[in-house]
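As structure tokens, the structure follows; a few thoughts come after it.
Shown here: the complex without one of its protein chains, the others still in place.
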Amino acid sequence: MGRRTAIVGVGQTNHRSKIPECNGQELIAIAVRRALDSAGLTIKDIDAVVVGNMDHFESINYVDMWSVLGFAGYMKPVLKVTTGGTTGSAVGHAGFYHAASGLFDVVLAIGWEQNSESDTTAAIVTHCEPLIERDFYGGAIGGLASQYSAYMDKYGATEEDAALVSVRDRCNAALYNPYAHLRKTVTVGDVMSSPYIAYPLRLLHMCPRSDGACAVIFAGEEKAKKITDRPAWVLGVGSSHGATYLGDAIAIPGLPSLEKASRDAYKMAGITNPFKQIDVAELYLPAGSAGVAWMESMGFCEEGGGPKFIKSGVTNMDGELPINPSGGVIATNCIGATGLIRIGEAALQVMGKAEKRQVPGAKVALATGFGGCFWSDVTILCSQPRLD
Amino acid sequence: MSSQKQKAESSELLSISSIVDVPYNYNAGYYVSQYLRELKENKRILGVKCPKCQKVYVPPRVVCSQCFVQTKEFVPVSDTGTVMAFTVVSVPYTNPNTGEPKKLPFTCAYIKLDGSDSNIMHCLEEVDEKKIRAGMRVRAVFNEIRTGDHFTDIKHFKTIAKG
Amino acid sequence: MTVELGNTESRIHQSRIRLKYNWWLGNVGSRFYRELRDRCKIWGIKCSKCQVVYVPPKENCPKCFCQMNDWVELGNTGTLITYTVVRYPVPSIQPQKPPFALGIIHLDGAQTGFPHLLGEIDLEKIRIGMRVQAVFQDVRGGNLLDIKYFKPQKE
Partner (left out) sequence: MERIAIIGVAQTKYQRNSPSSHDEMAFEVAQKALEGAGLSIEDIDNTVTCTNDFWDGRTISCMTITDASGSSKVPTTNVEGDGTLGVLMGLMRILSGHFKTTLVVAQSKGSVGIPGLITNAIFDPLYERILGLDGINSAALQARLYMSKYGITEEQCARVSVKNHKNAKNNPYAQLPLDITVKDVLNSRMLADPIKLLDASPISDGACAVILARESETRKISKKPVWIKGVGHCSDTYHLGDRDLSDVGALQSAAKRAYDMAGISNPPKEISLAEVYDAFSYMELMWMEGLGFCGRGGGGALIDSGITEMGGSLPVNPSGGVLSAHPVLAAGLARIAESVLQLRGEAGARQVAGARVALAHGIEGACGQGHCVFVLKS
């Protein structure tokens, strides 16, 4: 039977719009070295590696093989997991399954992207079915914008509601997170006066594209306890990746995949009242709109209650459920790393290592991943091996 | 391939630039081939029906994602439908099919055709977001010269005037 | 209309993925190509722990993960480890019209191989162990083909 598993180390680069002083493998090495240092380990202690990114963003085929130069993977077990925007969270889950299976004790999970090497939106567009959908998809921005137009229509939400999320995340990044890419405080007025890039979303509603890498180290129970006094225990994982055609997934004003993935993760972790039981959340919100429309999917508010929930301020740093102390995806989006950064940031919170962005006393953290055909991954981490 | 200069000093950082150009012969398979043939020959939009839940999917596909049974029956759906969601795309990007900049703006719309239970992605003639809303009724406009290509055989969807 | 699998020919939709990429060389790779471009010099980098000289150089030792900073200037000559003569065409990626020769060269002073083209050579008389030397381009842009190819070294 499987065994308890925890996160024992987290490392990430200082994300930027471009990092020309590193090639991709050197970028990975920075994150890996920081993760190893944070756990007091060396690369010799790593039993297996999982890596992920998107092939066409850097045009590298078989990245698992290429990436070994980023962690001296010579004579190590390595494999690659790629599921679109959910790649980072899927890599994290794969790291968890590696360790939980008992086949490997200490497992390194790596997500990375050097988006500055190509035209990210063009590469994203190629994820559409090439005969039916590719020509009219406006990239991830277009999908999110379409979804929010449907949400606005159904629940009367506004562009300003989405701007509030953008302001929250951008300000958190600016004030608290030295690793974030965009570190400038903005106001709702700033967001609303930025130009539309895909109606109803404006430039400052959206995430940037970033260069960066993240590494998270998972360990089985026995090893985890030896490595640190306070690991981040993985209590729950959930994942829902449905649909082949975007047409089947987008024209729905919520995020059914997130609802399903969080339900599975809550069940596994024993969470019955997510709003009360979760202390902090690191959510893959690629646009401010998602921070409004998807709140109900995790059970944080009632259906259509997103705007009211955000306006109440409970998700601010001093609120009852702080969301994205790191500044989230709207401040940093190195796509293949993004989902793993959410897991890493959530782990830092429950390990009490989140420094200036620490939510005091955080014990239970939620991390999500989003991508592909509007897919979701959910991870629940806890400072203890089980909920009280 | 060529190299690009970043800075003209001793710590000058270089990069390798290249156009990666990979042609693909995407294979439509059986279901989508039928769909494209009907568009071309009969200006007709085909869906496929799940024998279990009776849902109609456009474009046709081999399996019902919910029931995991093979679809067995093609059914024509209407050329009219409802816009379920939309966006007017104005962010510049490269069209990966050509390597050239994508022509902007365009309206990406998710349309539920009458008689279908799924949404198809296509473009609207209208590109002014103030004149588009979810729930709006639209009709397919077919190209006179059709080649069996979904993107061009249906030229776009046009707003159906009220009344 | 019922589904009759295999009833029609599949439609083939010809398209492509055509995108421009700009891969960063980083500090180490930039220095390697600057030296090649500006001074026709080939540099390797040595792992102080493994005592192995790598070419092309890289920041981290591929075997022990040490950060490497010990640059070693290598000669323009070396020994052929292995080779092949490519006799089939692949559109757009081949540096020369086939047939052309590829080899991996053990540069003097390095412990690893350096893959490159072989030129000024009788394609039927290449052999493992032969001595070769780098021929540089007259006009160099900071990429691998600043070395035109390796040719047999005069005895």
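To keep things simple, chains are lettered A, B and C as they appear, and every chain counts its residues starting from 1.
Rule of thumb we're sticking to: contacts are C-beta pairs under 8 Å (C-beta built on N, C-alpha and C of every residue); 3 or more make two chains touch, one makes a residue touch a chain.
What you see is a predicted model, and the numbers here were worked out from it, not measured in a lab.
Taking every chain of the complex into account, the chain not shown here touches A, B, C. Taking the complete complex into account, A:73 is the one of A:73, A:142 or A:254 that touches the chain left out. Touching the chain that is not shown, out of C:40, C:66 or C:86: C:86 (per the contact rule at the top).
Checked against the hidden chain, the listed residues A:17, A:42 or A:101 yield one contact partner: A:101. Listed for subunit C, the residues touching the missing chain in the whole complex are 6, 9-10, 15, 17, 21, 23, 25, 29, 54-56, 62-63, 81-88, 90-96, 100, 102-104, 112-117, 128, 143-145. Even with one chain removed from view, subunit A keeps its contact list with that chain: residues 1-3, 23, 52, 54-57, 59-69, 73-84, 90, 93-94, 96-98, 100-103, 123-124, 126-127, 129-130, 237-244, 261, 264, 268, 371-373. Take subunit B: the residues that touch the chain left off the picture are 1, 16, 18, 20, 22-32, 61-63, 65-66, 68, 70.
Here is the rule we go by: only the chains that are shown with their structure count from here on.
Chain contacts here are complete: no pair of chains fails to touch. If you average the Cα atoms of subunit A and of subunit C, the two centres end up 36 Å apart.
Rounded to whole angstrom units, the spacing between the C-alpha centres of subunit A and subunit B is 28.
In subunit A, the positions touching at least two other chains are 20-21, 59, 119, 122-123, 126, 130-131, 134.
Residue positions 13, 15, 20, 24, 26, 28, 32, 36, 94, 96-97 of subunit B are each in touch with at least two other chains.
Within the complex formed with subunit A, the subunit B residues making contact are 6, 13, 15, 20, 24, 26, 28, 32, 36, 57, 59, 61, 65, 84-91, 93-97, 102, 106, 108-110, 112, 118-123, 129, 133-135, 150-151.
Those residues of subunit A lying in contact with subunit B across their complex are 20-21, 59, 119, 121-123, 125-126, 128, 130-139, 141-142, 145-147, 149-150, 153-154, 195-201, 242-248, 250-251.
Across the complex, subunit C is touched by residues 18-26, 29, 33, 42-43, 56, 58-59, 68-72, 74, 114, 116-119, 122-123, 126, 130-131, 134 of subunit A.
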